[in-house]
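A single protein chain has been omitted; all remaining protein chains appear in their positions.
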Amino acid sequence: MRPPERAAAAPDPAFRLPVRVYYQDTDAGGVVFHATYLAFLERARTEWLRRLGFDIARMARADRVLFIVREVRVTYVRPALLDDLLQVTVAVQHLGRAQFTLRQQVLRDAELLADASVNLACVSSDALRPLRLPDALCDAVAAARSPAPS
Amino acid sequence: MRPPERAAAAPDPAFRLPVRVYYQDTDAGGVVFHATYLAFLERARTEWLRRLGFDIARMARADRVLFIVREVRVTYVRPALLDDLLQVTVAVQHLGRAQFTLRQQVLRDAELLADASVNLACVSSDALRPLRLPDALCDAVAAARSPAPS
Amino acid sequence: MRPPERAAAAPDPAFRLPVRVYYQDTDAGGVVFHATYLAFLERARTEWLRRLGFDIARMARADRVLFIVREVRVTYVRPALLDDLLQVTVAVQHLGRAQFTLRQQVLRDAELLADASVNLACVSSDALRPLRLPDALCDAVAAARSPAPS
Partner (left out) sequence: MRPPERAAAAPDPAFRLPVRVYYQDTDAGGVVFHATYLAFLERARTEWLRRLGFDIARMARADRVLFIVREVRVTYVRPALLDDLLQVTVAVQHLGRAQFTLRQQVLRDAELLADASVNLACVSSDALRPLRLPDALCDAVAAARSPAPS
């Protein structure tokens, strides 16, 4: 019931990872190859999960749990170029019991280059069977989604 | 006005490119990395354009025209695995004056692994300015979309 | 003792895999990115092993054996370009008990673009411990190396 305060308390709750563009990320069109953006998004998601307390390598080894991408949508607004220093954001768009959706953007300074929505789920690392999201993850993602009113 | 015949004449108008999965395409989850599907889709689109008579390298050099991806949506249905022999399809979903949308699927035999929609446009290769689609391309894409009644 | 006949029987024993260059393989320099050649070499090695009767996915799953690259040397002679249709060769350079070395080249028609030497070994797929080469592999590689006199 206190959206103004909440908005004021968290004007930009999104996580940001800086990503530099190298030749390996570009193509002969002189711009970042469109599939490379998905790699940039994955790096940012991984660091965002780490900040929430989730280490995906430990989850894979100890808990036998993998995150898989179920759906991705990317709108390419402007091309990223060689040597650009990008910011890749992560924000929670939807949280279900067995899957969640992140909104991710690729920015160059204040300029939006790509706008993405990524739906993720958890599966067992051996048989790739769908699993419910771990409770601790749901709690952390829910907390990341709705910053507590100050 | 003869949809049955047309359907009979073209029960499967989609273009298919076989793509083999190598270690380079997989990740430590034991499956094909989700961004790699976009690379598979690009290979199939390029070969589909070649079959329509459009050589993207010649277009870039001689006509100074590049295709760019404006939007991509991929639904991942089942994971592709190391050494799978995939089929990647291309079919025209929408054709505009300055952009067109392809439906592309990744199949293993009859099993759907990924279902994608890719919106493309043409830009000048130097300044990356939007261009109308070349008339010849529109004609070829329209023909690929609606096979002439027999 | 019959080298002339042998040479006549096998003037070019090398395995060749055709590889098309797409945007995904290039960089903003307008040429194929130098690390991409290693991916091309891996594709050719995998198909060469398949022709010898070795399916690397089955070996990983059933035999718990992986091939690993221990050393790679690549000399880049001329750049490969977008849409080039390359030929990637495989020939046995050295065969030991626990490792073997392949000579691999990337060609555009008769023009040498890259010349590589790749040393490989086998490891267990779980603990990545070094293993002796499977006898069947040694036999097949040795046979590939020295075609039997006709």
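Going in written order, the chains are labelled A, B and C, and every chain counts its residues from 1.
Operating definition for what follows: a contact is a pair of C-beta atoms (placed from the backbone, for glycine too) under 8 Å apart; a residue touches a chain by one contact, two chains touch by 3 or more.
Quick caveat: nothing in here was measured; it's all calculated off a predicted structure.
Trainee: Which chains here touch the chain that is missing from view?
Mentor: A, B, C
Trainee: For the full complex, which residue in B:Val31, B:Val74 or B:Ala144 touches the chain that was left out?
Mentor: Spelled out, the listed residue whose C-beta touches the missing chain is B:Val31.
Trainee: Which of these touches the unseen chain: C:Ala14, C:Ala28 or C:Leu86?
Mentor: Of the listed residues, the one touching the omitted chain is C:Ala28.
Trainee: Of the residues in chain A, which ones touch the absent chain?
Mentor: Its contact residues with the unshown chain are 20, 22-24, 39, 42-43, 46-47, 55-58, 60, 81-83.
Trainee: Which chain B residues touch the hidden chain?
Mentor: 23-24, 26-31, 33, 35, 81-82
Trainee: With the missing chain put back, which residues of chain C would touch it? List them for me.
Mentor: Spelled out for chain C, the touching residues are 28-31, 34-36, 38-39, 42, 60, 66, 68-76, 79, 125, 128.
The rule is short, and it goes like this: only the chains that are shown with their structure count from here on.
Trainee: Could you tell me the distance, in whole angstrom, between the mean C-alpha positions of chain A and chain B?
Mentor: It comes to 26 Å between the two C-alpha centres.
Trainee: Could you pull out the residues of chain A that touch at least 2 other chains?
Mentor: 28-31, 35
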